[in-house]
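Only one protein chain is missing from this complex, and each of the others stays in its spot.
Coming up: subunit A.
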Amino acid sequence: MPGENAAPVPGRAKQVNENQCNMCMPIGGVVAFKGIKNAMVLVHGSQGCSTYMRLANVEHFNEPFDIASSSLNEKQTIHGGEANLKKAMDNVIRVYQPNVLGILTTCLAETMGEDLDRIVASYIEEKKIAGIDIIPVPTPSYSGTHAEGFWAAARGIVAYYARPASSHRRINVIIPNISPADIREIKRILGLMGLEYTLLPDFSMTLDRPFGGKYQKIPTGGTPAERIAEMPGAPVTIQFGTTCPDSLSPGRYLEQEYNVPLVNLPLPIGLGNVDLFVETLANVSGNPVPEELALERGWLIDGMADSHKFNADGRPVVYGEPELVYAFSMACAENGAMPVVISTGSKNSLLKERLAPLVLNADEPPVVLEEADFAAVAAAALGAEANIAIGHSGGKLLTERYGIPLVRAGYPIHDRIGGQRILSAGYRGTLAFLDRFTNTLLEHKYATYRQKIKEELCTAEGV
């Protein structure tokens, strides 16, 4: 089990977690399932878990986000939740008519020791279920964060469907929990590079739907099961999962089981990271980089030049899911705003490994925290005189309590509108992020510099 022998994280109290920086495993899992075509999710546990997850996702995506629950109560907790889970499956199938039903466990179900595989198998046999794929994924909250839950579900989905397939041209693209806007941008770049692909999980349409005057119980969109089944026949897998441990990695699974070569790339956020992505696509496709992307790259560099002096004043704190934290840290660093604190709520040694060159070459090495809460992030930020933060809404306290402005990115965004529309990927997204970042610094500077200089220089004795 990870985290056993960890030395106390600097700044974090020994035992208590004070203002949480991460969520629980199953909520990551439900987001992954929402990226599968005609899928519904059921959380095996007490009623509150599914409601909390719905609430958090509704606030972030601004879309209806249905999650069923087996609604366990005390009696079933003692005697086993099989009957309730089966009844829940009955009702969900009746109302939602899904082709895919993801079942995620909660800490309650795991503590009870529910044997999901057996229950699902007996349900399929009893009810003669056909045409519905029921995919159980264990996601005990005490074993990981929502980032791990997302990967676990994505891997579970791939492992369920993948079959030996004849070779085809479509490359596999596997993403972590990024915004629907980012997914669309990645798809656009893949298209511009002339590639056919299977992107998993694709919640760009299911969790960000255009207004249509109606509500779809299961929104159309998502990766089709048939496509997932054929992922083993792909020439390559590109996975944005440099911090994803092998045991949870869908791309690694495809490599180990079906010899699909895995290219693990950082998220295409930041010039360097997007270049890596585009270069990889050029190599894979054999196609030249189109004019359109070249222009976008040029505009990004132009923007970087325009803002570099302002950004040099930036002392960012970057926190959140490991994969996002890595990408945004690199984007900040290449713009001359070296992060002073890099932090994740996950226990993730790969992130530290990936960050090592950055840390080594920094004039002022950043503080790197893992398994951190916001008490630790805030303490480190104050210690390092941070003046800007990048991350999800949990960091609002950094602004409220310490006056550190926050550039919202990642998941969840619950105190602003449009979490699903925040674009940071690709050259265009990076430029959009950079403008948000620089303008936040400028806004802060212009709002405070008169007073600051006055206080510093224009004292009663001085002038």
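General remarks:
Heads up, the rule we're going with is that contacts are C-beta pairs under 8 Å (C-beta built on N, C-alpha and C of every residue); 3 or more make two chains touch, one makes a residue touch a chain; residues count from 1.
One rule holds in what follows: contacts and distances are computed from a predicted model.
Comparing "Branched-chain amino acid ABC transporter permease", "Nitrogenase iron-molybdenum cofactor biosynthesis protein NifE", "Probable glycine cleavage system H protein" or "Archease" against the UniProt entry of the hidden chain yields the protein name "Nitrogenase iron-molybdenum cofactor biosynthesis protein NifE". The chain not shown here is touched by just one of A:G45, A:G156 or A:P250, and that residue is A:G45. Among the residues A:I36, A:L72, A:L267 or A:V317, only A:L72 touches the chain that is left out of the figure. Of the candidate positions A:V16, A:A130 or A:A305, contact with the unshown chain belongs to A:V16.
Screening A:K87, A:K127, A:K309 or A:R416 for touch with the missing chain picks out A:K87. For subunit A, the residues in touch with the chain missing from this view are 1, 3-4, 13-20, 22-27, 42, 45-56, 58-59, 62-74, 76-77, 84-85, 87-92, 94-95, 106-108, 111-112, 140-143, 145, 209, 211-215, 217, 345, 373, 394, 397.
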